[in-house]
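As you look at this complex, bear in mind that one protein chain is not there, while each of the others sits in place.
Entry: subunit A
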Amino acid sequence: MLKTLMTSAAIMVCAAAATAQTVGFSQIGSESGWRAAETTLTRQQAEERGIDLKFSDAQQRQENQIAAIRSFVAQGVDAILLAPVVATGWDSVLEEAQEAEIPVVLLDRQVDAPDDLYLTAVGSDLVHEGEVAGQWLVEKVGDRECRIVELQGTTGSSPAIDRATGFRNAIEGHDNLEIVRSQTGDFTRTGGKEVMESFLQAESGNEICALYAHNDDMALGAIQAINEAGLNPGEDILIVSIDAVPDIFKAMAEGDANATVELTPNMAGPAFDALEAYWEDGTMPEKFIQTESTLYTQDDDPMAEYEARKDLGY
């Protein structure tokens, strides 16, 4: 009896081990809070689905990522998630993964390689994010005259270019809205604060009606600058930004910020969905899975959103 029990237990353990999939995840690094949250959520998602996740932090270096992918291939993992640090130079290592019949899913950023080398890419549409932010502002101000200042991301970076384009697409045709000043705040809080200070001096404060920041961090810096100038952020100057980090929800709860567009750090969820379908019966997903760009305003219970996000590692 005992023996049968033990054998069946052993069989069950073996069966469980056979079905548990191993996925290697090559992450860029932990340069920002958003990326830390992406890592945390990927681990959570893997755990919930019973996937054995092998995690490798590349410390911002492509050579580390290539080496990690090669090691994953050598180990014979069932799939690879890759958040590429740079767009070029992935062809040969992706070919190796393909020869070993290991599907690769790109997270959050794209690569400069033929798209048959990877299963799918999960990411947000940066232009769309800018459009959502712009549409919110268009609806908010209605027919009022509105002079907008813009805090751009790092010059030449694709989020900065695309988020600027999207916003302009949205306000096009509304002549009462005008972008009067636009400068880079380098995606940082201090950058946002300094540039906003100069905007306030140049535009004599009360003539600015709204601020559009390419990320929340710059908006948070700008809120500080507006407070220091004796104005009321969120009322005198409307503030809309992108990313949806916890601190912006806090600012929204306090009435200092008005709206944010979420860049979800949960890229792994859709990636695992696609992989599970692929393992199940070989379903090929679309080549690009777009994550939602949800708009949050002061009406969306920002305090609750803050609580839900604060432990993700932002």
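Worth pointing out:
The rule we apply is simple: a residue touches a chain if its C-beta (ideal position, glycine included) is under 8 Å from a C-beta of that chain, and two chains touch if they have at least 3 such contacts; residues count from 1.
We take it that contacts and distances are computed from a predicted model.
UniProt lists the omitted chain of the complex under the protein name "Monosaccharide ABC transporter membrane protein, CUT2 family" (options: "Monosaccharide ABC transporter membrane protein, CUT2 family", "Oligopeptide transport system permease protein OppC", "Succinate dehydrogenase cytochrome b subunit" or "Peptidase M48"). Within the whole complex, the absent chain has one touching residue among A:S32, A:Q62, A:N169 or A:Q183, and that is A:Q62.
Within the set A:R70, A:R109, A:R168 or A:K310, the residue that contacts the chain not displayed is A:R70. Within the whole complex, the absent chain has one touching residue among A:S92, A:N206, A:N227 or A:T294, and that is A:S92.
As for the chain not pictured, it touches subunit A at residues 24, 52-64, 66-68, 70-76, 86-89, 91-92, 112, 156.
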